[in-house]
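One protein chain omitted, others in place.
Read from first to last, the chains carry the letters A, B and C; within each, the first residue is number 1.
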Amino acid sequence: MNAPIDPQFAARIRDSFARQQAMALIGASIGLVAPGVVEIVLPFRDDLTQQKGYVHGGIVGMIADSAAGYAAYSLMPAGGTLVTAEYKINLLAAATCGLVARGEVVKAGRTLTIARAEVYADDRTHIATMQQTLMMLPGRSDQRE
Amino acid sequence: MNAPIDPQFAARIRDSFARQQAMALIGASIGLVAPGVVEIVLPFRDDLTQQKGYVHGGIVGMIADSAAGYAAYSLMPAGGTLVTAEYKINLLAAATCGLVARGEVVKAGRTLTIARAEVYADDRTHIATMQQTLMMLPGRSDQRE
Amino acid sequence: MNAPIDPQFAARIRDSFARQQAMALIGASIGLVAPGVVEIVLPFRDDLTQQKGYVHGGIVGMIADSAAGYAAYSLMPAGGTLVTAEYKINLLAAATCGLVARGEVVKAGRTLTIARAEVYADDRTHIATMQQTLMMLPGRSDQRE
Partner (left out) sequence: MNAPIDPQFAARIRDSFARQQAMALIGASIGLVAPGVVEIVLPFRDDLTQQKGYVHGGIVGMIADSAAGYAAYSLMPAGGTLVTAEYKINLLAAATCGLVARGEVVKAGRTLTIARAEVYADDRTHIATMQQTLMMLPGRSDQRE
C-alpha cells in the first residue's frame, strides 16, 4: 500500500527540500528518505531559541511539518505537489540540543493524506508529537509558478 | 476579567520577546500589546519561503504561537512564565507578502490558558487560524536559568 | 462571499439533521440555521454524563462537530455532501446544564472548508471551542447509499 508510485521519489524530495529557503535559514537538512517516512535533522543554534534558551516551539513545529509533509510527498506520483491543510503539535519537553523530526504517513489518500511526526532530541528525549492533514494537488507544479 | 494583574505587562512582554532569538532570525517584531491581545508583525523575505515561494507554514505557525503565547502572558502576574503545551493551526491561503499574527486569550486559567491567533496578510487575506493551550508556571523565571 | 448557493439550504440541513440518529439518541435538536451559521441545542440529561456527573466531553464534541459541519453544509450547492476530516476541541469548563453549540464557517472552499464552533451552557459559561476541517463532496449524495 505504501509502495511509492514514483521510483524517483527520493530525488524529487531532496530537490524540493533544497528549494525550501526557510529550512536553510534554520540550518535544517534532510536525513532518511524512505517510502512514507522522511527525517529532518536540526542542529542546535542559539538563534533558534525562545526567551529561556530552549528551541522555539514554532521551530519544532517547522521541522515536524516538513518531515511529515515530505513523508506524504514520497507516496505521490511524479508531477504533483501538496499543501499542509493543518497540523496539531504537542510540545512534550524543552529542547536544548539538536533535534530529529521523523515524519510518517498514517493514511495516504487521493485528496487528503494524514501523517504524523515525532521529534526527538539528540539525547533521545521525546520533544514533540504532531498530527497533520495534507491536501494532495496531483496536477500542480511543486515549483515557483 | 481580562484586566492585567501586572501593570507592567507591556514592558514585560517586550522584554521577553527581545530575548527570543528565533523571532530576530525570521525578522519578526512585536506590534500591538494590550491586555489579552498581542500582535506580531512579519515582513516578507525570500528566506522564509518553502519550495514554491510562499511563506513556510511552519513560519506562519511560529508567529501565531508567539502572538497567542504573549497574549496569555499579558494576563499573568509578574514573576512567572508559561510554556506552549500544544497548538493546532489551519493554513487557509498561501502567503507571498508580509503577515500580522493577532493572538487573543479565550480563557485565562490558573494552570491552563486557552488562546487563539489569526494570521492575516498585508492585503487582508486570511492566512491561518490557530487554537492553543498554554501551561502557566507562576513561580518560575522567564529568563534563561 | 457567504451567500448560500442553494436557496433551499435551511430545509436541506433540517432534513439531513433529521436523518442523524445519533443526534436523536442524545436528544439534540437544531436551532438557528443561517448562511454559514448553525446552532445545535442539547438539553441536559443524566445519561449524557461522565463519572463526575458533567456532560461527557465526547458529547460536547458531537454537537460541536455537527453544528460546524452543518454551517459548512449551508454554503454548499444542492446535491452534494461533506465529511468531517478532523476537529480539535478545547474543553474550557465542566457542564452540568443544557448546551448550545454554534458553528460558523471560517473559510468555505471547493475541496476543504474550515469551520469553528463555540459551545455555551444555559448560564452563559463558555464550555468549549472547536476548530474543524471538512472535505466537500459536491457530486455525492447526502443519503444512505
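Following the convention adopted for this analysis, a residue touches a chain if its C-beta (ideal position, glycine included) is under 8 Å from a C-beta of that chain, and two chains touch if they have at least 3 such contacts.
Every value quoted in this text rests on a predicted model; they were computed, and no experiment measured them.
J.: Looking at the whole complex, which visible chains does the left-out chain touch?
T.: The chain that is not shown touches these displayed chains: A, B, C.
J.: Quick one: say which of B:A10, B:A93 or B:M135 touches the chain that got left out.
T.: B:M135
J.: Suppose we count only contacts with the excluded chain; which residues of chain C make the list?
T.: The missing chain touches chain C at positions 16-17, 19-26, 46-53, 55-59, 61-66, 81, 83-91, 94, 141-145.
J.: Applying the definition given at the start, please give the residues of chain A touching the unseen chain.
T.: With respect to the unshown chain, the touching residues of chain A are 88, 90, 92-93, 106-107, 114, 116, 126, 129, 131, 133.
J.: So that we can see where the missing chain sits, which residues of chain B does it touch?
T.: Spelled out for chain B, the touching residues are 85-86, 88, 111-112, 133, 135.
Definition applied: only the chains that are shown with their structure count from here on.
J.: Using C-alpha centres only, name the chain that sits farthest from chain C.
T.: In terms of C-alpha centroids, the chain at the greatest distance from chain C is A.
J.: Go ahead and note the Å separation of the Cα centroids belonging to chain A and chain C.
T.: About 32 Å separates the centre of chain A from that of chain C.
J.: Pull out every residue in chain A that's touching 2 or more other chains.
T.: If we look for residues of chain A contacting two or more partner chains, we find 85-86, 88.
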